[in-house]
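Below is one structure, written out as structure tokens; comments come after it.
All protein chains of the complex are present and in place, except for one that has been dropped.
Residue numbering begins at 1 within each chain, and the chains themselves are lettered A, B, C, D, E, F, G, H and I in the order written.
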Amino acid sequence: MLYQVVMDVKIPRDLPEDERTQVLAREKAYSQDLQRQGKWRHIWRVAGQYANISIFDVQDNAELHQILSGLPLFPFMEIKVTPLLRHPSAIRDDDS
Amino acid sequence: MLYQVVMDVKIPRDLPEDERTQVLAREKAYSQDLQRQGKWRHIWRVAGQYANISIFDVQDNAELHQILSGLPLFPFMEIKVTPLLRHPSAIRDDDS
Amino acid sequence: MLYQVVMDVKIPRDLPEDERTQVLAREKAYSQDLQRQGKWRHIWRVAGQYANISIFDVQDNAELHQILSGLPLFPFMEIKVTPLLRHPSAIRDDDS
Amino acid sequence: MLYQVVMDVKIPRDLPEDERTQVLAREKAYSQDLQRQGKWRHIWRVAGQYANISIFDVQDNAELHQILSGLPLFPFMEIKVTPLLRHPSAIRDDDS
Amino acid sequence: MLYQVVMDVKIPRDLPEDERTQVLAREKAYSQDLQRQGKWRHIWRVAGQYANISIFDVQDNAELHQILSGLPLFPFMEIKVTPLLRHPSAIRDDDS
Amino acid sequence: MLYQVVMDVKIPRDLPEDERTQVLAREKAYSQDLQRQGKWRHIWRVAGQYANISIFDVQDNAELHQILSGLPLFPFMEIKVTPLLRHPSAIRDDDS
Amino acid sequence: MLYQVVMDVKIPRDLPEDERTQVLAREKAYSQDLQRQGKWRHIWRVAGQYANISIFDVQDNAELHQILSGLPLFPFMEIKVTPLLRHPSAIRDDDS
Amino acid sequence: MLYQVVMDVKIPRDLPEDERTQVLAREKAYSQDLQRQGKWRHIWRVAGQYANISIFDVQDNAELHQILSGLPLFPFMEIKVTPLLRHPSAIRDDDS
Amino acid sequence: MLYQVVMDVKIPRDLPEDERTQVLAREKAYSQDLQRQGKWRHIWRVAGQYANISIFDVQDNAELHQILSGLPLFPFMEIKVTPLLRHPSAIRDDDS
Partner (left out) sequence: MLYQVVMDVKIPRDLPEDERTQVLAREKAYSQDLQRQGKWRHIWRVAGQYANISIFDVQDNAELHQILSGLPLFPFMEIKVTPLLRHPSAIRDDDS
């Protein structure tokens, strides 16, 4: 089941540099692991923003929440979730 | 080059039924043709809305505008464009 | 899987009276049928508004969309969908 | 009498860890006690958010306020209250 | 139980003059009858607006909705409801 | 002359406890004194919010500002002012 | 007593040309008469908008409302009212 | 050339008292000097707000910016600028 | 003197086709004439929108308003004006 998720990142200025480096490294590993599993299907950077637009393919709302609330950057993000489904005009097999 | 495009459709109630049927058929053909060309890369329906979230892969802003302004439903849509690029954490080859 | 759906109804003034009566009757039957099936789990009126707040329990985003887009009042509604899940503090068995 | 209440939680980053742990434990106990009394009738987590959507069944506005302003997390929440009533199409006995 | 209700009136330009006159007369009678009963406790005009701010004193959300949805101008109003209660600093006996 | 005033209170978390206690005590005394003078005609708590909705009856804009800017909690409040007048349908003598 | 009033004009396209001409002529006469009386103290056009920003000097909220609701263009305007008073740094005698 | 300028002041709570006193004194002197030069033509306090609405009469956008960015309170203000011009119905000589 | 002007065009669906063609032709001629005079310095299409972002170089607010209110499409546009000036970091001679 598909969801569009928009993540705006606002890391506080007073986060110690090493903590910042670590959280970003963990975020990257966490994201890439989920991408490899096929659950975080797409991730794009928004031009000019510290933000991404992503597509998740998970079993249900609960799994989506478990993944998002487990993001290392979760406390520093504003997140918007939009539930998606196959569009009747879609021709691509994997867009559902 | 990638863009997210969100399209909200509001077809006026007084559009004659056959005109409505025709414009929807032309919209579908137009969309599927661009999907086959690889320019309209993804299209998903937003749950509960007469709206879609799409990803376009075109040469530049001008081509994107030419495609969007040529949509048969263009006069009945509210459109939001977000320019995208490859995310540094992306692992999928075709997400850029 | 649970979703909160908020529906704001704006029936156009120029809808013929009998059409209005019929669409409202069909809406009521449609809603009650889904309530009996357990898919439209709760529906409440918002005080002072021609609007309701509902809880749906369906299989996935696609089924939710099928139900909502099939509402007889769908063309006259503004709809907001919020995906829900069990809260860690919930004690009621059927709130998930 | 029923109310929908949306609670967005924003715990400040500089709240000491033990204080945070304590306030969350007290919040959970407080919520579950009210759920057992039948006053906090439903509570759901919003997917991707540190937020919940709840239904309260209390005697009047004053009791609702007493409960909400007594929440251990009250100082860290943004709260929206929507008064509800039985919907004319509702079939479930306890949705009022 | 008290509620603040803000009513913005937008009567459509194409409402026939006599229908307009009648609906306004019925609105006034309806409002004054409820004021006499003590249920519509206060009503003030907002300066420069075709709008009023009112205080209702009714038994519960259901009665409030029954009154508001019965307003002759209900189809032409945008309504906002705010549930109120006695303020701990209030000294006036009848502000609760 | 009447005004509706909405006051949202946001006391900063780092205000020392005794300062907080004092400012709240002064606020209560200040409000009750003005209520006794008949200038702060009504005050209600908004359910679920640290906010009030009040009606002031003062000589002019200048007196209203003098009162509001003198509120002990003024630096911690967001205030909205709406000028009111007697509604043509009002029957209560003192609603003007 | 002073108020800033912002008026946005939206004359409906289907207003007959002569009715439009007449209402604009009446609006101008109405405005200039009040300017001559000193009640409509200032009026400026907003660049690029069919809108004006005005300063009124009237006795009270009721007189302001009587003037504004009597504007020939009142049914075609969106109006915002801001109550003003003398600024402590003002040096001009007539800015209060 | 005329502009309406709205200034909302938000002085941070941790600004040392003497710094606050000094910046306010400098602001007042700065404002009154410009009023005397005829460039800051009007200034009014907004009732209930730490804000003012002002009218500037300057040579061009650049001079307006030089004046506004030189305000001692500039770092603590939110500013909105609206370019104005003579209204065709204005009768007062100096409203342009 | 420079201004950014954003123009959103919403031509009503019931405008007769020939009237539409004529107004668009007049708009184009009007715009190009002002471009040749150097007053409408830049005009760009916004991708995906029936909108443009333009830069005007005119003598004052009054001339800007005269030009904008004379646009053949003025009644069908939503316009936003932002006064500009030379940026201290600009190196291009004609950006002021």
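A few comments on the model shown:
In the analysis below, a contact is a pair of C-beta atoms (placed from the backbone, for glycine too) under 8 Å apart; a residue touches a chain by one contact, two chains touch by 3 or more.
Here the structure is a predicted model, which means the values were calculated and not measured.
Summary of contacts with the chain left out: across H:2, H:43 or H:68, the touching residue is H:68. Looking at subunit A, the residues touching the absent chain are 13, 45, 47-50. Residues touching the missing chain, restricted to subunit B, are 1-3, 60-62, 64-65, 81, 83-86 (touch as defined at the top). By the touch criterion stated above, the residues of subunit I touching the omitted chain are 2, 4, 27-28, 31-32, 35-36, 41-48, 52-53, 55, 82-92, 95.
As a convention for this text, only the chains that are shown with their structure count from here on.
Its C-alpha atoms superposed on subunit I, subunit C is turned by 145 degrees; the angle is given in steps of 5. Interface comparison, H-I versus A-B: the pair with the greater number of contacting C-beta pairs is A-B. Chain geometry summary: the mean Cα position of subunit D and that of subunit F are 28 Å apart.
If you average the Cα atoms of subunit D and of subunit I, the two centres end up 51 Å apart. Computed centre separation for the pair subunit B/subunit E is 45 angstrom, with centres defined by C-alpha atoms. Residue positions of subunit I touching 2 or more other chains, listed in rising order: 3, 61-62, 64-65, 81.
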